[in-house]
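Partial complex: the chains shown occupy the same locations as in the complete assembly.
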Amino acid sequence: GPAPFFILGPCALESEAFAWEMAKSLKEIADKTGIHFIFKASYDKANRTSVKSFRGPGVEEGCRILAEIGKELGVPVTTDIHTAEDAEIAGAYIDLLQIPAFLCRQTDLLEAAAKTGRVVNVKKGQFLAPWDTINIADKLRSFGCERFLLTERGTTFGYNNLVTDMRSLYWMRKEGLPVIFDATHSVQRPGGLGGATGGDGELAPVLARAAIATGVDGVFMETHSDPANAMSDGPNQIPLEFMEDVLVKLIAIHHAAHG
Amino acid sequence: GPAPFFILGPCALESEAFAWEMAKSLKEIADKTGIHFIFKASYDKANRTSVKSFRGPGVEEGCRILAEIGKELGVPVTTDIHTAEDAEIAGAYIDLLQIPAFLCRQTDLLEAAAKTGRVVNVKKGQFLAPWDTINIADKLRSFGCERFLLTERGTTFGYNNLVTDMRSLYWMRKEGLPVIFDATHSVQRPGGLGGATGGDGELAPVLARAAIATGVDGVFMETHSDPANAMSDGPNQIPLEFMEDVLVKLIAIHHAAHG
């Protein structure tokens, strides 16, 4: 099968300078390893556990920055949107619009994303069975969107834990749906304990390997040049310095498993 | 302890006439059984599985109808809101604003609801641990909302199933949080199979009994005069004709357990 592509970038658009730095570094790694990637950063962390947490520059500013980065580096860009209004604004700038997992069944948001004509990437809710993503695909198609992706990011497994069911990737693809595996959010410990349990960041590349061996169309990984000082989701992000090795191994596994 | 109150009404505001009829019937039952209740109906089913499904009259029309019913019958009313804009409109009419479970962590929606000055009822996400509702309470308080409720409506349990952890009611109340048990949504089989598994409607009163015996501040139950022909969630709604008996038994259990 064709080599998987990657969605890479930091969790949050911490600043314009930071976004440029991360994008340039990733572009270099992509050129060196021969992978295709979409640059990702969030302009608004809209469901943080605490109201005191950093949220981001907002939709207008965030999308402008991402679009400039994309144009300059010749790389498609993506970000997550949270309202129908966001969809309209982001649709003017952004190549791939991402629907957050908690919002994956909000009909109005899916419709607004679909109406932009952009590619839409819906994260599968932590509460959703793999086969029920077909309903999401049907909704998107009914709104005229034929180019979309579904992203697996783990399923609720007891309290404060997610599990990645690798069968989910297989089942969704068997339905003809294009599937991304989000390696960094799948290893999150959701809720108030999130981040308190160290060491999960080392798990993201492990699960990415498993997903590639299972078979996916793409892999989503958040990365940061300094995870310990990241403004959000620090413990889960893969250190930028490891990213080249991670990608080289993933490509090798893909060829071994599906070449 | 004080007797629990009830949130009762049909899933959807199917029509103005239907809403009046349901509210009047419930008011009679409440007067007869001596319970306090809040009348509930949804003006928009915003995350239906299929785009072809009935959604409702919309926020303006829906809230106007509910407010008229509430004023005429002397009963507080509630409905669920899905955006910050909805919150502002509904806040002018509605006594108790309900935040849907999938949206329970959307900071902007919580803020908009809090800013109305109305009581806010947040459904606990199917992906959330009981103790993480404290973060929701803290968010609401930080936006100036001191009067709020948390509603348990089941936790993701494998695929296409929810389980109600009765310990959740105990743990949340022990934190000083006022807790409602949503008996009808807790017995849902979420996803594409929803409604295909008959017989769940008979489970709602069973779980309501268990929740009352465990200890709750209130019970939420959807009811319909003709569940088989309901425009949404038919199989889970309790037939209106059974409601009086259900309530009488729940009150008796409350007195036996906590009187």
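Letters are used for the chains, namely A and B, taken in the order the chains are written, and counting of residues starts over at 1 for each.
The definition used in the following text is that a residue touches a chain if its C-beta (ideal position, glycine included) is under 8 Å from a C-beta of that chain, and two chains touch if they have at least 3 such contacts.
No experiment lies behind these values; they were computed from the predicted model shown.
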item	value
Homomeric assembly size (copies in this file), of which only 2 appear in place	4
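In this text, only the chains that are shown with their structure count from here on.
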item	value
Chain B residues touching chain A - in the complex, by the definition given at the top	46-52, 55, 82-84, 102-103, 105-108, 125-132, 134-135, 138-139, 142-143, 155-156, 159-160, 190-192
